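To start, the structure itself, in structure tokens.
Let's look at chain A:
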Amino acid sequence: MPEQEVLMAVERLDKWFPVRKMGRARGYVKAVNDVSLQIRRGETLGIVGESGCGKTTLGRAMIRLTDVTDGRVVFDGQDITHLSEKELRPLRRDMQIIFQDPYSSLNPRMTVGDIISEPLVFQNMYTPAERIERVRELMDLCGLDPIYIRRYPHEFSGGQRQRIGIARAIAVNPKFVLCDEPVSALDVSIQSQVINLLMDLQSRTGIAYAFISHNLNVVYHVSRRIAVLYLGRVVELADREDFKTNRAHPYTKALFEAIPQVGFDEQQKRAPLTGDLPSPVDLPDGCVFHTRCPYTQPRCRTEVPELREIDRGHFVACHLV
Partner candidate 1 sequence: MSIKANANVQDAAYTSFYHDAFVRLKKDKVAIACLVFIVLLILVAIFAPLIAPYEEGYQDTSAILEGPSSKHWLGTDEFGRDILTRIIYGSRISLSVGLIAEAIAVTIGVFLGALAGYYGGKIDAVISRIIEVFASFPHILFAIVIMFVLGTGVINVFLAIGFVGWTGIARIIRAQVMQLKEKEFVEAARASGGSDLKIILRHLIPNCLSTIIVVVTMAIPSDIMYEASLSFLGLGVQPPVSSWGEMISMARKYLRTNPTYSVFPGIALVLTVLAFNLLGDALRDALDPKLKNL
Partner candidate 2 sequence: EGKVFSFGGAMDDMDLIDVHKATSSGVLQGGIMVCEPLLALQPDGSLAPQLLAEMPAVSEDGKVFTCKLREDVYFHDGTQLTSKDVYFTLHRIFDPATANVNAWLCDMILGGKDMLDGKATELAGVTIQDDFNFTIELEYPYAPFNYILSCPQMLIYPQDACTAAGETWGIDSFVGTGPFVFESFTAKDTLHLVANEKYYEGRPQIDEVYLYNLDRGTALMEFEAGSLDLVNMDPTYVKGYQEGEFAKNLVMSDLRGIIALNLNVAMPPLDNVKVREAVAHAIDQKAIVESYLQGNGTVANSLITPSVAGYTARPSFYDPEKAKALLAEAGFPDGIKLVNYVSETSSIAGIPVVLQEQLKASNIELEVNRVDSATYVSLRKEGSVQCPLLTWYADMPDPDNFTYTFFQSGNSKFFSSNWNDPLTDELMAKGRAMPAGEERIEIYKQIDQRLVAEEFVTVPLYNPVTYYLKSDKVEGVFFDGSMFHLDDASIVE
């Protein structure tokens, strides 16, 4: 991957949260472990995985909404791993975030106009009058009628709220937007509206997305490449097509097979994965997936599989591949 094309890169990133019991650290939630990823300008990287596997944490570390335990975050050629909150402030113009929950991510006591113009205020862009114009423009762009500018979030449907969130994120013309499950809370019909909107914006302005979701259909649709996370580790990273034809990791396979598809001919044959995700505090030794893997071998219990390139641009972390 040519260097200049890379917009966002994380290298061997770790993010651990101390577990406090009665005030003292008693171990760590190892939310993200040894993750390396790159996102090129204008592309979408999908990140999938079960709930609690570290998707959000990884995303937040990328845009430095949280500190990093170890590793590096490079954005637009600049190492932002250790920048202070203050130093980051101007950079926030270039990296934005869209949240999963369209309810709690909008301040219930602010009007839509205030919400969307807030990044402009913080970044000191435009005069107040121009800002209002810009807000209208953005609302229009995101499929919201600008006459609603004085309404409050609760007066909108979930899909509309998510559009407000999107308008806020793109208000400052960012180069990179982290989409943290932007459609999981929405109805199918609304979901497709929002996805289309995001994709239109990308083709128009060349924003790069990190698109987090546990809905594989959606991720598959929007992404150029997809990373599959399991317990804070990337287990498979490949171009989207590879996931259709060439799923390599047993977890990826199980995941894709578990998607309930509309259709009655090839009903699911295999028993679904058994058991729950292990606790991220006591990660299993060896391959993190071995506790649920149908193909576990002795080696998997002791040895951590490296993320290897098995094909051009297709990385897998499994001893069996």
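Observations
Basically, a contact is a pair of C-beta atoms (placed from the backbone, for glycine too) under 8 Å apart; a residue touches a chain by one contact, two chains touch by 3 or more; residues count from 1.
As a selection rule, all candidates are chains of the complex that A comes from, given by their letters.
Being a predicted model, the structure only gives us computed values, none of them experimental.
Of the numbered candidates 1 or 2, 1 is the chain that chain A touches in this complex. Per the touch definition, chain A reaches candidate 1 in the complex via residues 63, 65, 85-86, 88-90, 92-93, 95-97, 99, 101, 104-111, 113-114, 117-119, 122-123, 128, 132, 135, 147-152, 154-155, 165, 168, 172.
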